[in-house]
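Below are the structure tokens for one structure; questions will follow.
Shown here: the complex without one of its protein chains, the others still in place.
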Amino acid sequence: MKFFNCDYNEGAYPPILKKMMDTNLCQSIGYGEDEYCEEARNMIRGLCDAKDGDVHFLVGGTQTNLTVISAALRPHQGVISPETGHINVHETGAIEATGHKVLTVKTPDGLLTADMVEKVCHDHFTDEAFEHMVMPGMVYISSPSELGTVYSRQALTDLRAVCDKYDLMLYMDGARLGYGMAARENDIDLPFLYNVCDAFYIGGTKQGAIMGEALVIRNAALKKDFRYMIKQKGGMFAKGRMLGIQFLELFRDGAYFKLAEHADRLADDIRGALAAKGYPFAVQSGTNQIFVILPDEATAKLKEKYVLSDSGRYDDTHSVQRICTSWATNPADVKELIADIESL
Amino acid sequence: MKFFNCDYNEGAYPPILKKMMDTNLCQSIGYGEDEYCEEARNMIRGLCDAKDGDVHFLVGGTQTNLTVISAALRPHQGVISPETGHINVHETGAIEATGHKVLTVKTPDGLLTADMVEKVCHDHFTDEAFEHMVMPGMVYISSPSELGTVYSRQALTDLRAVCDKYDLMLYMDGARLGYGMAARENDIDLPFLYNVCDAFYIGGTKQGAIMGEALVIRNAALKKDFRYMIKQKGGMFAKGRMLGIQFLELFRDGAYFKLAEHADRLADDIRGALAAKGYPFAVQSGTNQIFVILPDEATAKLKEKYVLSDSGRYDDTHSVQRICTSWATNPADVKELIADIESL
Amino acid sequence: MKFFNCDYNEGAYPPILKKMMDTNLCQSIGYGEDEYCEEARNMIRGLCDAKDGDVHFLVGGTQTNLTVISAALRPHQGVISPETGHINVHETGAIEATGHKVLTVKTPDGLLTADMVEKVCHDHFTDEAFEHMVMPGMVYISSPSELGTVYSRQALTDLRAVCDKYDLMLYMDGARLGYGMAARENDIDLPFLYNVCDAFYIGGTKQGAIMGEALVIRNAALKKDFRYMIKQKGGMFAKGRMLGIQFLELFRDGAYFKLAEHADRLADDIRGALAAKGYPFAVQSGTNQIFVILPDEATAKLKEKYVLSDSGRYDDTHSVQRICTSWATNPADVKELIADIESL
Partner (left out) sequence: MKFFNCDYNEGAYPPILKKMMDTNLCQSIGYGEDEYCEEARNMIRGLCDAKDGDVHFLVGGTQTNLTVISAALRPHQGVISPETGHINVHETGAIEATGHKVLTVKTPDGLLTADMVEKVCHDHFTDEAFEHMVMPGMVYISSPSELGTVYSRQALTDLRAVCDKYDLMLYMDGARLGYGMAARENDIDLPFLYNVCDAFYIGGTKQGAIMGEALVIRNAALKKDFRYMIKQKGGMFAKGRMLGIQFLELFRDGAYFKLAEHADRLADDIRGALAAKGYPFAVQSGTNQIFVILPDEATAKLKEKYVLSDSGRYDDTHSVQRICTSWATNPADVKELIADIESL
């Protein structure tokens, strides 16, 4: 079976393992205070043009999200999220387990707009029983979203404005950030992101690391004592350098972006083949995730050779299938998949 | 101004205060272990035909809800609630603050059906990523609901069946239970409720008590160590007898039900007057809460003399107004309100 | 049996019940926004010389403590408390249930000193693994303490200084505040307390109210959005005026302090009788709680007529007994108890 169901089926970008081997018996102090982590933090600060930014390395996305959100909010505050947001759907209530409500908004495409946030806040603060309701304290977005869509520079600028108006933090989950930035429609870069968000993370797990997310914080209140938060939530990695080494290798010579581009262009090819066959998409996206509406017999046929990810029924005879490429996807496998799509 | 906005504008059913005065300087032990509480518990067990039931007196509804729900659920479980449920809307995230997600379902009338619960559970347990999602562990309903509607015997029987199928507890918030049982369409009684729910509470605050809710628990797992839970959540009332005395007086000679009937019949009269004028209702209900759609000029006119409760815009020229009666509503005030409605 | 085991065996200071009756059928808005609460808040602000202070009425002490402490701390912070502190011993882990560790300090008499707090903070901030440990964020004290002892003006001034040094809030649990202020050794007053603490509460439950604690907040960060916190923790009292009325009556003409003085002087009398018989005290205190070391046969004899509170074994033949007076204690009962002590 060939796996096109998600973007973490393979191991790691090979230079990472090589570097781990080369440095394996060196001794260094733990918990991210070693020289590899320090170098990786500086590299990331450089890429983000963020000389005052704090950079922390955590193991996974759920852990990063729950640590940031619980650190940011007071007890009565909740976090606004698209209904499809990872924190709302696929983290087993991790945010609620830290005491906070996820305030959900329906979206057509997984993306929050400034107007949606404005409405939630306006409704809250003008309700006569407002103190009996959860106060919005943060906006959670993911880009690419769980539907593969990305935020534009304008959309983020508008979100920033409404966040400022209502004193909300803006936090972006970048589990697949590189895949977003390699999309043809992308118009943002890291320095812009750093300035528009209070915090965001650059995902490693889905883009070539064994594990690891690089959290970047601009907001001073959120920076304060953040390592305590990481430790309390179980995210303080003992052999910290193993995270630092990974980000060093991922960003060396722009590898991170090239790996993402590899995935996105292969996804473009698959998308082209699906479109040519007339299969509609559940959502338009230009990243490594494709959400296509397939007739059941086509799905069944493809699943003889490929692992895809079921994303719900569309109607009695169609379902939505997620097809993912990754940094490690073999172009020959894509060629074969395309041929199989064409002959459906 | 005359208050028709809610059902706790007045003090207490007068025999309660009289009894408090009569027993004021008696000495008794605290925390609900006194003889008044014991007598009130026995009285309630008798009314519910619940000789093995546990009865606890708490101060308010939010406190009761958060104590029961957090006692019932394991960390990964959530509670299914109508989107309009009090725990979802008007408790400032009290349930989430204890670590649990509220799993919401849209309803037309504030009432969950067995089919709705079936769908939530079926979708959960058949999802391939089910362990990444919050597991349903309890069903929260309120009767009357926040929209004044009530559950029928059949609806509750059906909910029980789906709860048994999926190993869910069924918990009913009875903040206005008496007003529900005095509705013309009511077909349930306390023994039925006791048997169909794992736990429910009989509301005092909104039906003549200074404060107090009588929680009745049938489920053995939930009974276990429940007084620890009450204490931990800040709900263990020091001078416990003050709660016991209130329920003793409320249930003496069926006063609780007569007070509720008083409110519901007056509400029926107001409903009749509104209907006669052709004002439509946002929800059909037969309890003490009326949700009527009024043109803005009518609302403005009424608000010169009466306090009503805004319940949202209906369209550009109409809003939904909640009009409440209570155990203490003066029939003369209702007469006056009806006359004013007629002359709108 | 005569109850000397605690200070909430009786009902309420009679003018409270009278006022409740007199105003019973008036209508007012809920949740503490009525005119009685407003008047009571103003009265308390006046007594504390605290024109910018926020005053909130809550139902009980555990609820007040957990609401204040969880509102004040960030997730990684804990609250320093004497090992004997109510929050550490007798609240079923209410503070931990909101996510925070109680950092305990052994004390000889239930009172924290500035040196003790200094040591906890110094040890924390100089530990190389400080981020792996809970950061002190608040100091919790009670005066009178659970052992009946009180803080002096100097002790509180010193605590304030160490709190300022380490950016800690200082919070005082005043469940029995009046009994402390009526002690012969007392040298503090309400305006001093207001200025030295970030927040404190004036206890009603143990000093003549049916229930109720008046929380006074000076710290601006803690004031912010505090009513949300009360609601979330289940402490927002629906018929709020019932709390306001109680504090109005308690403070009318200084009744609160006179009631406390009544209790303390009767306790002084009992203490005198015990001392005259040569019984030693476990702790020296001048408030309404006496902790006396009694031989077992003396305890047994007294318990034939009186309910006392066991406070642990002292040695094989002695135990510590708590003897409490209250605002409602009958002088004739005290006379009888003293006679019985003398004839032991």
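Labels A, B and C are assigned to the chains in the order they are written; within every chain, residues are numbered from 1.
Note that contacts are C-beta pairs under 8 Å (C-beta built on N, C-alpha and C of every residue); 3 or more make two chains touch, one makes a residue touch a chain.
Computed from a predicted model, the values in this text were never measured in an experiment.
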{"item": "Among C:G11, C:G78 or C:G180, the residue in touch with the chain that has been omitted", "value": "C:G78"}
{"item": "Option from A:C37, A:A50, A:A72 or A:A97 whose C-beta touches the chain left out", "value": "A:A97"}
{"item": "Contact residue for the chain not shown (choose from C:Q27, C:Q63 or C:T92)", "value": "C:T92"}
{"item": "Contact with the hidden chain (one of B:R227, B:R252 or B:K301)", "value": "B:R227"}
{"item": "Absent chain, residues of subunit A that touch it", "value": "1-3, 5-6, 8-12, 14, 17, 20-21, 23-30, 59-64, 66-67, 91-94, 97-98, 205-206, 210-211, 228, 231-239, 241-242, 307, 328"}
{"item": "Contact footprint on subunit C, counting only the chain that is left out", "value": "75-76, 78, 89-93, 96-102, 128-129, 131-134, 310"}
{"item": "Absent-chain interface as seen on subunit B, which is shown", "value": "31, 70-71, 74-76, 98-99, 131-132, 135, 225, 227-229, 231-232, 236"}
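What we mean here is this: only the chains that are shown with their structure count from here on.
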{"item": "Shared interface numbering between subunit C and subunit A [over half = same, under half = different]", "value": "same"}
{"item": "Angle (degrees, nearest 5) of the CA superposition of subunit B onto subunit C", "value": "180"}
{"item": "Most widely separated chain from subunit B, with each centre as the mean of CA atoms", "value": "A"}
{"item": "Whole-Å gap between the CA centroids of subunit B and subunit C", "value": "33"}
{"item": "Inter-chain centre distance, subunit A versus subunit C - centres from mean C-alpha coordinates, in Å", "value": "49"}
{"item": "Two or more partner chains touched - positions in subunit A", "value": "75-76, 98-99, 131-132"}
